[in-house]
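The complex appears here minus one protein chain, its other protein chains still in place.
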Amino acid sequence: MTPLHFGAAYYPEQWPQQRWAEDISLMKEAGFTVVRMAEFAWSSMELAQGQFDFDWLEQAIAQLAEAGIQTVLGTPTAAPPAWLTQTHPQTLAIDESGRRVQHGNRCHYCVNSPDYHAAAKRIAGAMAERFGKNPHVIGWQIDNEFCRPCFCETCQAEFIRFLKSRYGDLETLNRRWSTAYWSQTYFNWEQMPVPWGGHNPGLMLEHRRFITNSYTRFQKAQIDAMRPHLAPEAWITHNFMGWFDGFDHYTLSQDLDIVSWDWYVGSGRNDYAFSGAMHNIAYGYKNRNFWIMETQPNNVNWSSLNNPLEPGETSALAWHAIGHGADAWLYWQWRSAYGGQEQYHGSLVDQSGQPRPFYFDAQSLARDLSAASPILAGTVPAGQAALLYSFDSRWAIQNQRHTRDFDYVDYMVACYRPFSARNIPTHILSPDTALAGYKLVVAPALNVLTESQAQSLADYALAGGHLVLTPRTGMKDDANALLPQRQPGFLREAAGAEVEEYYALLEPVQVQGEINGQCKIWGERIKVLDEAGTRILARYGAGLGWLTGQPAVTVHNYGAGKVYLVGAVLDEVAQDALFALILREAGLEPALVTPQGVEACLRVGPDGREVYILINHTSQAQTVHLAWEAHNHLTQETSKTIQLSAYGAAVLTR
Amino acid sequence: MTPLHFGAAYYPEQWPQQRWAEDISLMKEAGFTVVRMAEFAWSSMELAQGQFDFDWLEQAIAQLAEAGIQTVLGTPTAAPPAWLTQTHPQTLAIDESGRRVQHGNRCHYCVNSPDYHAAAKRIAGAMAERFGKNPHVIGWQIDNEFCRPCFCETCQAEFIRFLKSRYGDLETLNRRWSTAYWSQTYFNWEQMPVPWGGHNPGLMLEHRRFITNSYTRFQKAQIDAMRPHLAPEAWITHNFMGWFDGFDHYTLSQDLDIVSWDWYVGSGRNDYAFSGAMHNIAYGYKNRNFWIMETQPNNVNWSSLNNPLEPGETSALAWHAIGHGADAWLYWQWRSAYGGQEQYHGSLVDQSGQPRPFYFDAQSLARDLSAASPILAGTVPAGQAALLYSFDSRWAIQNQRHTRDFDYVDYMVACYRPFSARNIPTHILSPDTALAGYKLVVAPALNVLTESQAQSLADYALAGGHLVLTPRTGMKDDANALLPQRQPGFLREAAGAEVEEYYALLEPVQVQGEINGQCKIWGERIKVLDEAGTRILARYGAGLGWLTGQPAVTVHNYGAGKVYLVGAVLDEVAQDALFALILREAGLEPALVTPQGVEACLRVGPDGREVYILINHTSQAQTVHLAWEAHNHLTQETSKTIQLSAYGAAVLTR
Partner (left out) sequence: MTPLHFGAAYYPEQWPQQRWAEDISLMKEAGFTVVRMAEFAWSSMELAQGQFDFDWLEQAIAQLAEAGIQTVLGTPTAAPPAWLTQTHPQTLAIDESGRRVQHGNRCHYCVNSPDYHAAAKRIAGAMAERFGKNPHVIGWQIDNEFCRPCFCETCQAEFIRFLKSRYGDLETLNRRWSTAYWSQTYFNWEQMPVPWGGHNPGLMLEHRRFITNSYTRFQKAQIDAMRPHLAPEAWITHNFMGWFDGFDHYTLSQDLDIVSWDWYVGSGRNDYAFSGAMHNIAYGYKNRNFWIMETQPNNVNWSSLNNPLEPGETSALAWHAIGHGADAWLYWQWRSAYGGQEQYHGSLVDQSGQPRPFYFDAQSLARDLSAASPILAGTVPAGQAALLYSFDSRWAIQNQRHTRDFDYVDYMVACYRPFSARNIPTHILSPDTALAGYKLVVAPALNVLTESQAQSLADYALAGGHLVLTPRTGMKDDANALLPQRQPGFLREAAGAEVEEYYALLEPVQVQGEINGQCKIWGERIKVLDEAGTRILARYGAGLGWLTGQPAVTVHNYGAGKVYLVGAVLDEVAQDALFALILREAGLEPALVTPQGVEACLRVGPDGREVYILINHTSQAQTVHLAWEAHNHLTQETSKTIQLSAYGAAVLTR
């Protein structure tokens, strides 16, 4: 068993068969254990409807297996062959401007087209039939980076069907969307548009859910066509894209065995709090370790400035991902094609067939992964605190930011950063997840909050949990309507306070008390409801008159626990101070104390085994002093002092 | 009689009837005298074609009346019901990109659709029939914020009809538009496009006039359907939008009894010269007091940064509006709906039904309005100077700015600012208005200037008036063609000078003489034609070589009056100095001398009664020293020294 997989995407169909051996030999030297193949090879696998050619792929799988390299196969539905879209033009999506898209790109199909469903099931089923029990095919990826909504008439009809199933009757929909507003009332279902541009918040939110539902159905159609043919141990995944929010990833993850995602730094330098949050979110989709199905071999080609990583940096990125729950690290891609839209994308081997300078960085990483693989087998990232991440809330806020600088992701990261900086083992979860066991739960901008979610949070606090509510939390119901209560909605009693008014800020406002600093972008005026049980941690000072002297942050004793209500979007220093206070009160300790720029992650085995991963995210050498003797599985040395080279890592056990 | 109305937009159709009493009671406590209703309630009033339900509205009007609150009713044509657009899709507009718009927004109808005209007349007529003589319905608003042009085939046919009526024959049109240019010659009327993107300036200008004509006809259709049913004292208005220039507001105002407009500060802070100009323009549409039909209760939701006002500021804004001729102050809206596109917009009562902090600011303002109401009854804003505002000129310049920083509105405000800063009672008028009685008339960038308008201006000066012509004045005829004379066209003789050349400036040019400073953005090289009668107030100095030493500002003795020709767009200090000189020569005095940031407005009654309104636009307390004992109708005190709190106001008589 290989717990830490290492490899790349490989496209043998782009190269003459006589070259494969040389490429595979270079892969082996690089330390590959796995490749992903076939996810864009539809036109090479189905030459006309029902006329399949899988021999070349079988040959490639076999040659790779001989070199000790396993295969993950992708279903190729992200890029239909021209014969299909030509004969069935309605399988091509209609974009938001109302235009049918063209052959030659990706994800350009109508996700609800019955013809496309049929074609997708045919190719996915045929692949599964041929390779489902091939011992070298360890897993399957459905499609590739789902992304594109379609605005065709089929989608409109499906959207209406979807809304019927959610609301039952139009009277309910009209009431829950307040359609008396602007005379929007729907008199029959056929009046419902697939929205482009701005629309009723209820309609906007449901349309996002409809896209989620569409991709879920499309994915499920493929899974159902494949599963009967697969070996029991073969798993199915889809490769998500970081912060992409085109659909609810929790929903799509339900039908998957494992989650994978494609992590690209893109332009600029990695911010490891920002990427750490993405890793934790990927873990949280199924509360299970995940794969990095694609990552950049030095540089991408699709940013406005496609700068490379620094030498050695790929290693820091890989260990960072593993520290947060990744079990595989695959580059996109192995070798640059001569043509195609991504000619300038990084790769391990260039179009000439020679290793790029980056190849040797990857090779060195592979050696370390191999060394640490046994000790990491079966471990998962520890979690003492949890943040709640919600697509509904994100969509609701992004659709109505109220002030251009309030960005849901920015605020999520601003809440995550104090945990990251202190090496607190943290999970990021759906608000529908059970919370028992966490010492602290933060609900950043949890704008849409249903009564049952609120109940779960209140119960958590009542039982002794520490709960942090923030600006914009608890404002909307799940039809994106304002709650008839003030914020935090159903949690007002738990918070012992409510938000009397919220303000988009033109200029910063002072905050003072146990926390001092500035409130920027957004401030909420808190009204304490339970004065006896509530401590005011900070009040607003100079700035917007409406806020002067009003509570900005409160904490309420609620049952055996505490509920914090944070009304102010704080500057970074004050935000850090606030969470330092909260962490102290919740009794949360760092996994390890490290110098700035050095991260410590903790993975724990089912046997209680603790494995610490240290990552130096800086370009300078760093020293970490431990309280205990550690064995470093990368160097096989044992010491209380760990030396990390630039971008270096260590894997430690006691 | 209530000369100063106070209230808000109210949407009872969005709430269960059992809640109305509580809301109306809160309105009464807030000091409401009026609400506007029904302008988005079509789907609640006409449930299917011809099937009306007005009972709920009658009930609301009655309940409000019991609380002493009058009603303004809006016709609901800004938002057609879905049953109408579904059965008559051609009632939906085609946008500039050629796409039919969707149900679910506002003003999304084709303004020329015969079916829409029929539907609009039906609902407007039915409302008038039911409520036209209801004693509690004091006025009517047609539609809401007309705004959207349509590009459908019906509109094209109407546009051609419109052009035929203006030009008679194609030969004339071809000649006046210089269509020999770029082979644009029209051989038959059907070749005429509804323009999208750039086109012949004549076509562009006429298309704006066509939109004006379309909305005028649409408005008139409703008025005609309603008027026979209305009580004689019931008035009809439409609510315009500040600087919006989608049509000629003077034309639309002709069929209205009074003008109203919707004033929103939006993002940032109010600049009272900028807003003062808008108020004066609204007054000038009919030379009659106007209503503020909508204004922001603290904040809007549609800007990129929806910051609130400061506490107390709504009072300064209201008195500022009243000082410039407003007789009513209505917030949009009373209470936040649970759903709909404007969930985050300010209101007096939040979605929970509780007063927001802002409510108490409004309540305090209402008390002051009530106190000052009697003394202000029947008064109108005084006017000693006039600025001329022209949609034709604005459209002509905005379509061909020649340099991105020449903005018609900016320049209008730059000419208005010296008057505002000095509390000079000023009107802003159409160039077609009679000018006798004004000591000074300014024609800022009056680009399109017909021979008759020019004659009126020349006559005004000849009879002793002081006339100021500026850059870009008198350049075009009313087909947007260059005049065969140099600027200022037909006013060359009156000006005693002409513009030899105009220059868009890359860098500033010095100006020196009686006025010193910088010419920015735009400079015109003046050639004096009547040397004996002309005084050169300033010449250009260092900067663009073409301008060096040339006259920049001249004044010409013309009959009993004077004509200034200003060739330079001056920096703010020099512009102020120039107008200080001009005001001195015209013998114009401030209404009152006030500290910076404090405005004094003068309203005059038919009996000659003078009422001064002082407004402190700053967040600091201010003191105003008067030359006479004043009675302050807000405090009932009498003194020569007026203390104004932050954002405070005073209403003074001798």
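Labels A and B are assigned to the chains in the order they are written; within every chain, residues are numbered from 1.
The rule is simple: a contact is a pair of C-beta atoms (placed from the backbone, for glycine too) under 8 Å apart; a residue touches a chain by one contact, two chains touch by 3 or more.
Fair warning: this is a prediction, and the values are worked out from it, not measured in the lab.
Novice: Looking beyond the chains shown, say which of B:P3, B:G68 or B:P195 touches the absent one.
Specialist: With B:P3, B:G68 or B:P195 as choices, the missing chain is touched by B:P195.
Novice: Would you indicate which residue among A:Q351, A:Q455 or A:Q620 is in contact with the undisplayed chain?
Specialist: In the complete complex, the chain left out is touched by residue A:Q351.
Novice: For a quick check of understanding: of B:W177, B:W291, B:F358 or B:W395, which residue touches the chain that isn't displayed?
Specialist: Missing-chain contact among the listed residues: B:W177.
Novice: List the residues of subunit A that touch the chain left out of this view.
Specialist: 11, 13-14, 40-44, 47-48, 76, 79-83, 85-86, 97, 99, 102-106, 267-269, 299, 301, 304-308, 310-312, 336-344, 350-354, 356-358, 619
Novice: Can you list where subunit B touches the absent chain?
Specialist: Per the touch rule, subunit B residues meeting the hidden chain are 97-98, 176-188, 190-191, 193, 195-203, 400, 402-405, 479-486, 500-501, 503-506, 525, 544-546.
The working rule: only the chains that are shown with their structure count from here on.
Novice: Taking each chain's centre as the mean position of its Cα atoms, how many Å separate subunit A from subunit B?
Specialist: 49
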